[in-house]
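Yeah, one chain of the complex is gone here, protein chain that is, but the others are all in their spots.
A, B and C label the chains in the order they appear, each numbered from 1.
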Amino acid sequence: AVPAAADMMLEGGQEVDMVLLPKFLGILVFDQANEGAQEAHAELENPGELLFVGPTPENSVAGQIEIMTTSATQGQGAVMLSNNAGDQIVPSAQAAQEAGTRVVTWDSPIPSGDGEDVFVAQVDFGSIGVVMADMAHSILGGSGQMAVLSATPDAANQNAWIAAMEEALEDDKYADIELVDIVYGDDQAEVSYNRALALVDQYPDLGLIMSPTTVGIQASAKAMQDEGLCDQVRVSGLGLPAEMLSYTLNGCAPEFALWDFRDLGYLTYYTAYGLATGQLSGEIGETFTAGRMGEYTIEEDPGREGASRILMGPFTVYTADNVEAAAQ
Amino acid sequence: MTQPVLSLDHVSKRFGSTLALSDMSLVLFPGEVHAIVGENGAGKSTMIKIMTGIHQPSEGTVSVDDTVRTISGSQTARELGIAAIYQEPMVFPDLDVAENIFISQVGGGWLQNKAKQRREASALIERIGMDLDVDRAASGLTLAEQQAVEIARALSQDVRVLIMDEPTASLSAHEAEQLRRIARQLAADGVAVVYISHRLEEIFEVADRVTVIRDGEHISTRLITETDTDTMIAEMVGREVGNYFAKAKSHARDEVILSVGGLTLDGVFENIDFELRRGEVLAMAGLIGARRTDVALALFGIHPATSGTVAYKGEPLKITSPKQAMDAGIAYVSEDRRKLGLAMPMAIRANISLATLGDFLSKIGLINREKERATAHQFRQRLNIRTPDIETEVGMLSGGNQQKVMLAKWLNMQPDLLIFDEPTRGIDVGAKAEVHDLIRDFVKQGGAAIVISSDLPEVLAMGDRILVMREGEQMAILDHEEANQERIMALATGQDDLGRVAA
Amino acid sequence: MMRALSNLNPQTLRIIALLLVLALVILFFSTQISNYLNGRLFNRISSSVAIMALIATAQTLVILTRNIDLSVGSVVGFTAFATGSLIAAMPDLHPLLLVSFSMLFGACFGAFNGFFVAYARVPAIIVTLATMALFRSLLVEFADGKSITSSQLPQWLTSFPNTRLFELGQFQFRASFVIAVVIVIAVHIALQRLRVARKLYAIGSNPEAAEMAGINQKLTVFFAFVCAGALTGLAGFMFLARFGNITVVAGLGFELKSVAAAVVGGVNIFGGSGTVFGALIGAVLVDLIETSLVRWQLVSEFWREAVLGTLILTAVALDAVVMRRLVALRAAKHHEKREKEVTHG
Partner (left out) sequence: MDKPSPLASMWAKVQTWEGFLVCALIFIVLMNTALSPQFMTLGNQINLFQLSIEKIIVALVMTFVIINAEIDLSVGSMMGLAACAFGYLFQMGVDPVLAIAIVLLIGAAGGALNGFFITTIGLPSLVVTLATLIGFRGLARVLVEDRGITDFPDWFDALGQQGWLGPVPFALIAFGVLFVCLYVLLQRTGFGRKTYVIGTNRDVAAFAGIDTNKHKMILFIMSGLVSAFAGLLYAARVGAVRGDVALGFELDIITMVLLGGVSIFGGSGTLLGTLLAILIVLNLRNGMALLNITGHIQTGVIGILLIASVLLPRVDVSTLLRGKKQQESGS
């Protein structure tokens, strides 16, 4: 590893074209990430272009592969990818790297780590598990049944987080918390809504629905509220303050967590810029300063051996006390 | 005379290269039955379609009540009181009979009054002299029944001009009679009736005036009293035609090719027994719904019979699919060319080779196009099919020429047993004679033929023996000598008491 | 038994057959799932089926005319989003105005489809395949990364779908469900009684004949699409009210769900026959199966789709076979009748 040059400043003004590639267009959080990236883009006075292109929702996987390939053809300096294609993206990502395009993943990594320079992790996936377990613990008051309502069975990061949570639940502290089921709402409001209710019907003693996806948690909360079940079944997971405000205040979803996607975009841009301009090599241990967000280090990804990550964290746990402020 | 209700002035109609109508003029007066005769492809249907706004004239004008009108579509025609019954009947299979009749009725409020509708519908059907359950879905109707529905539909609106394009083509003598009565009656009520038919004898029963057209041109318009069959035919075909209804002598040989015993299709027909020799023509007579077609379909393997025996060329044969029948050398020329006979949007060539595609294939399964064309050309000459060329879509041809293409398809199979279902339906005298000759040649060369026909003169002209059916039962098999129209009708309608009918 | 049935008309038969299948499915699951048979089940299904019922009705109107509308999903999504943005912008807009906006908005999409199908004579499957993509794209453009959240919506809107109009024991009749059912029944009666509506059947039954019979096909088909659009728009409104949170994926995949519901409900995909009431039952059946499968211990989460596909297929196949038997019976009876008449007369 290279000697960790104490906070190396990235020098701006270098021209490099970059692509910010979300899972698909039209989702709020990705637009927030774009705002962050644009902010960094301006800050670094990159004369090059920062493109925000993405596939359509129904064509996400094929679309991401296509855009990755085209970016390579265009000789983009870097592609910032919120991967929705799992390892299917690997060949095109590797091709891009061979073509001299840096591939930085954010929000959702490439599971195998192949074809990826570095993953900008919003939080430590392990600690998400712990945090979810803790939220469950405090909501259930230490004991009770909970079920998970995830996005799709293919959502790599949801799967990772659920795995992390299951691991965390091994701890004696959570001995009395029973994870009864994992179901999928396909990240669609109506499916998630119906799944949530089905869970309640199937497990009469269910105390908590843990939904590590913004669509799922909101739909579950609404479902519980509509059916007047909030007092017996609570909802928690990862959600947007703006969407969860009312449910947090009325106790349907007393606790939930999330990170700031603007920051994520901002940090991702800095990383990608550093790599694309050659100021960063991507070596483990390399440290740099990402503008307003301060110092970050490239480290090994504990979740995926052989892969490296930059850990943004920590993320905020929202409760009735702080949610209103965040929702503004 | 009173003022004309509808008139065509120097109307021409072009379809791409074909000139279907050229400089056609025609005047219709209220209260007359105006017959129009002409060979297949003469342009009769086209003229009708111009009157009803389906086609627009390429040149010339249409005027109603002496005022020039552009009839932009069948709705406009309706509003002007012009209704038509087309060559191929058209019903809505999913609606019941009553609804079929009143579906396009104008006015009458938003809601449909089922009871009232039913009453009026039955009244209309009765008036036509049909017996038909008006609550029944139209899907099961026979051609004749469908036709009845269409007529009723036309009658349900007060029409000023009623056009009938070969209305009796699919009707048996009995129903054709009824229909002509209706036509006369309408005329008496002041309606102008246009009556197209290839059955000249009925023209003389029904028409006041008759217009002859040939190759899209107006040849003559005469009072019916001032013309006769021969002149009419001569004008139609532009040549003399021999007496085409003369019965040729039988060519029957001894070898029995087909013997059917107790053939039954449950709920449809039962106990059909007959033998058929090489060189023989067996005619099947009967009213519509007599289920002759179904017998044919059973022999051809479309609706296999449920019981009974079929011996073919001596050996017993169980026919369960058309393929089987065809392999054995049995062919069936359907009565419904539009639905069952021809692939309308496809080329004449492709249609002719259809039943015998195997013969046109090379070892590796490629189609030998030269051979295909050659065959098509040959049949085009032999049956003189009127068409620009053999690549023309069959759908573009006139009814009669379509019929010829369908015959060609089956003749090319060189079958031993040919079943003709209404072989000359909608075919003009000239073509009729040709088809009859074709059938005769066919049997002369040792084939055997079953001819299903609702046209009694034809039955008598073709049949060496005549099998009469009624409601799915075999009434009798008459030898040609003992057969005559009265006798057949008597059997077909179930009043076998000869004395009374013949008298 | 069969004989008795064969006296009824096909449409009634079909509905009876469907209700039988429905009963069977419920019976089956009640043996599989503990405390399955209770008011709760009804409440769940009834409130979740309300939206699909409307869409299936719309789909049926179009299918009857031998057309199809694959754009319903996109229309629902767009309408829901647009309605949401509108009410967010002017929170004290009168509810009725908002509803009529949704329906109008949907009707416009319907008119767009209808124009190309009826007047430009482009096959419906092509037009709507295209507009499905087109409308969705427009939505993404229009949404511009924002999404509608329930916090932006007035209280009355988010609460009305679940307001209980009346209860029968455990059975709660909620606004959304009641509205949906009322509309379905209204459309059902209209289709049977209105003369205009019969023309939908006529056109689907035999377009060529319709042309010859002087039915204004263009207008009728256009009319069908506009009505379907309006109904879909209403569904969009309900979608917004029920889920509150609207993103660009709203309504994704509804096109196939609605076609499935209609088809399972015995609507002939080639037009001419079928009822919206059947479509409603179809929607209920599909929804019931889906919901029950989630609760069925035997099948893991991952088996759901597989089983669902199988069940739909068998349901449709069963229906087809049974109907054929009955129709055959009718024909036989009819024949006998004729025979008798002949022998007597």
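The rule we apply is simple: contacts are C-beta pairs under 8 Å (C-beta built on N, C-alpha and C of every residue); 3 or more make two chains touch, one makes a residue touch a chain.
On a predicted model such as this, the values are computed, not experimentally measured, just so you know.
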* To do: Taking the whole complex into account, name the chains on display that the unshown chain touches.
  => A, B, C
* Decide which residue listed in B:Pro30, B:Pro89, B:Gly341 or B:Gly430 touches the omitted chain of the complex. => B:Gly341
* Which one touches the absent chain: C:Val25, C:Leu129 or C:Val181? -> C:Leu129
* Structure fact -> Of A:Pro91, A:Gly126 or A:Gly291, the residue touching the omitted chain is A:Pro91
* Of B:Val37, B:Val64 or B:Ala350, which residue touches the hidden chain? -> B:Ala350
* Asked: Residues of chain C in contact with the chain that isn't shown?
  -> 66, 116, 120-123, 125-127, 129-134, 136-138, 140-141, 206-208, 211, 256, 259-260, 263, 269-270, 300, 302-310, 312-313, 316-317, 320-321
* **Residues belonging to chain B that touch the chain removed from view** => 300, 302, 321-323, 325-326, 332, 334, 339-346, 350, 354-355, 357-358, 360-361, 365-367, 395, 409
* Residues of chain A in contact with the chain that isn't shown? -> 24-26, 51, 53-56, 58-59, 61-63, 65-67, 69-70, 73-75, 85-92, 111-112, 152-154, 156, 159
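Note that only the chains that are shown with their structure count from here on.
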* **Most remote chain, CA-based centroid, reference being chain A** => B
* **Centroid spacing, where centroids are CA-atom means, of chain A and chain C in whole angstrom** => 37
* Roughly how many whole angstrom separate the Cα centroids of chain B and chain C? -> 43
* Asked: Quick one: chain A and chain B, Cα centre-to-centre, how many Å?
  -> 74
* Which chain A residues touch at least two other chains? -> none
* Structure fact -> Among all residues of chain C, those touching at least two other chains are none
* chain C-touching residues of chain B, taken from the complex the two chains share -> 54, 73-75, 77-78, 84, 86, 90-95, 99, 103-105, 108-112, 131, 133, 136-137, 140, 153, 267-268, 471, 494
* To do: Report the residues of chain C in contact with chain A in the complex, numbered from low to high.
  => 33, 35, 40-41, 44, 48, 51, 136-137, 139-140, 143-147, 149-151, 161-162, 239, 242-250, 252-253, 290-291, 294-295, 301-302
* Asked: Can you name the residues of chain C that touch chain B in the complex?
  -> 10, 193-196, 198-199, 201-202, 204-206, 208-216, 268, 272-273, 331-332, 334-336, 338-339, 341-342
